[in-house]
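Every protein chain except one is present and positioned as in the full complex.
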Amino acid sequence: MRDRETEEALGILRDVLEETRGMDRRAFLTRLGAAAAGSALLSTFTSVLSSTAAKAAEEPVTVMGWGGPWKDAIMKALADPFSEKSGIPVRYVSPYDYSKLLAMDQAKQQQFDAVEVNGMDSTRMIRDNLGTPLDFSIIDKNNLSPEQLEYPNAIGACSVATVMIYSKKRWPGDDHPKTWADFWDQKKYPGGRSLQRTPVKTLEFALLADGVPKDKLYPLDLDRAFKKLEEIKPHIVTWFSTGSEPQQLIASGELEFTAIWSTRANDSILNQNQPFEIIWDGGASEGNAECWFVCRGCPNPTGAMKFLNFAASAEPQAAFARIIFAAPVNQKAYKLLDKKFAETMPSYPANEEKMFQIDFKYWVDNYEAVTQRFETWIQS
Amino acid sequence: MAGSQDSGPSPTSPAPVLPLFQRSWFAPTVLLAPTLLWLIFFYIAPIALMVWRGLMDTGLQGYIKIFSSDIYLKVFWNTLQISIITTIGCLVLGYPIAFALTVVGRRLQALILVLVTLPYWLDYVVRSYSWIVLLGRRGLINNILVGLGIVDQPLPLLFNLFSVCVGMIQVLLPIMILALFGAMSRIDRRLMLAAEIHGASRWRAFRTVFFPLSLAGVYSACLLIFISALGFFIVPALIGSPRQTMITQSILVLAETLLNWTDAAALSIVLLVATMVLTIIYDRFFNIDRLWGGDQR
């Protein structure tokens, strides 16, 4: 059930996506900016005719999520077009801090209306019932794809993965590293490598390198994983904790190959034209677990529902993917993306099937204990 | 009447009743009230609440865990070690610059001060990344060293204790320089002339007069740097290795990703108490006012 304004905003995004199909990120952003400016003029004109007062009085929706480029992408692809047409302002709060959300819920002082949380935290949110049931009289299910409704009280937001990339400058031919076993093989593939400073995914990679099939990973054999990790520890240049670290370090030649978030990998390859290649095999996919929620006890649930109704649609998801390379969960979005671009996305079926799904249920139950063990190990 | 007032109150006359705003306690109290209230509501009260709740909910469990686990003891040691090295490094590099600032002409002084404070406009993250470009295996310094044949293999300059300290010194050096410069500016330059005319060479005059007089400022500045260093987390995270994990990094992991607020609170309180104890010890021996440019005792 969409009103005319939402339809208009989606239409503008659709037009821009179509016009720039196959073009790069910059071309898309430029065209989107122009369209936004044009529609702003238009909306000023129409809003004078329609009820200006009603729109000005709209209660804002407070959204919590990641900062930096992520925030920019959310604003451009989702929030601004939504506010433009609905008149509901979006207050975006960053940095991402799940503990804040939890603390506010415990204090019964929830300030966040809508949140986009990562796979781990969305599993926690579902476990602790921090979300509120979605109002499908506002959110139009017809515009969503079933993948987005995999989890209760949640709508799939985007799909990201952690993968291996290698430098084609270092290995131009076909003898490049192809598996985590290769990543572990310092003799065959000498060079700087980096892993994320977290046990999640890292232990899985170790087990894959040690020959565990990707469908037999969970529950993790921790002793075996740590034993395998011990082998590679001296060769790790750095254990990264931010997304930009591996991106910068492989670009500057400090690393020859590394684990990296798929969004950052694609930003390097598609946006910065770096000579890297993604190895989807053995990648860690978050699947459909990164979700939008409307928080329990939030101040503006109706506004949040309206925002989700817009944000989870195919057009914003496609636009978001074009800006920050986070794959859409809404499969309808793929119709708006060029095939070549679609093939770079972790939720693209051919890629997704090469990866393993992170078992967040396992991780939510074991996270603290394993992290303590991991940190003790890594710091010694 | 006028004459008797001029001669001042006689011993037998009652003390004059001053209007409220003339009483000695009035002005400071009124002026400080907003700051005090702000501190109480937004700083002291939340911390007190955090400590209280922690003790109520879990007793001393968090503290016991912290002091009995090797990993936190290691983190304490890292933090202490890095902060001490950073403080000494800042002092060694900052003292000559601060001293130079006190002897150069006004125009050069202004230029140096601008250069010293310039990095402040740069983001921590950007500054840390620039160290990667310089110190990395393929970084500028190693390229030069290897290129000139001084070393065969690139030196491990990055992602270790060295790079963390270098990065932190870079961030904190301006504060050290400004604090020292402030303290040194208050030293009467004529004392150096007095020393020289009475037989001391420049160097001896510096050693016997300027340096001892600058020590109070040195202690203050070092305390400031040391306490600032204790709370660092971005620099060690970006250009250190896990072996250089500092307290604040652990607090962040505990609070934000593990959601273990009991341990996070305990660790924070330990850091806070350590900082307070240091400050109190310092105040017992030196006048803390000097930090803020107060009178020398």
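In order of appearance the chains are A and B, and numbering begins at 1 in each one.
The rule we apply is simple: a contact is a pair of C-beta atoms (placed from the backbone, for glycine too) under 8 Å apart; a residue touches a chain by one contact, two chains touch by 3 or more.
One rule holds for everything that comes next: contacts and distances are computed from a predicted model.
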### Task
Would you mind picking the UniProt name of the chain not drawn here, from "Hydrogenase expression protein HypE", "Spermidine/putrescine import ATP-binding protein PotA", "Fluoride-specific ion channel FluC" or "Integration host factor subunit alpha"?
"Spermidine/putrescine import ATP-binding protein PotA"
### Message
Based on the whole assembly, the unshown chain contacts which displayed chains?
### Response
B
#### Entry: Option from B:46, B:59 or B:212 whose C-beta touches the chain left out
B:212
### Message
Among B:48, B:111, B:191 or B:280, exactly one should touch the missing chain; which is it?
### Response
B:191
### Contact footprint on chain B, counting only the chain that is left out
188, 190-191, 193-202, 204-205, 208-209, 212-213, 296
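Rule of thumb we're sticking to: only the chains that are shown with their structure count from here on.
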## Note on the structure
As the complex stands, chain A meets chain B at residues 97-99, 102, 124, 192, 197-198, 237-239, 241-242, 244-245, 248-249, 252-254, 367-368, 371-372, 375-376, 378-380
### Task
Mind listing the chain B positions that touch chain A in their complex?
70-71, 74-75, 125, 129, 132-133, 136-139, 158-159, 237-238, 241-243, 245, 250, 253, 255-261
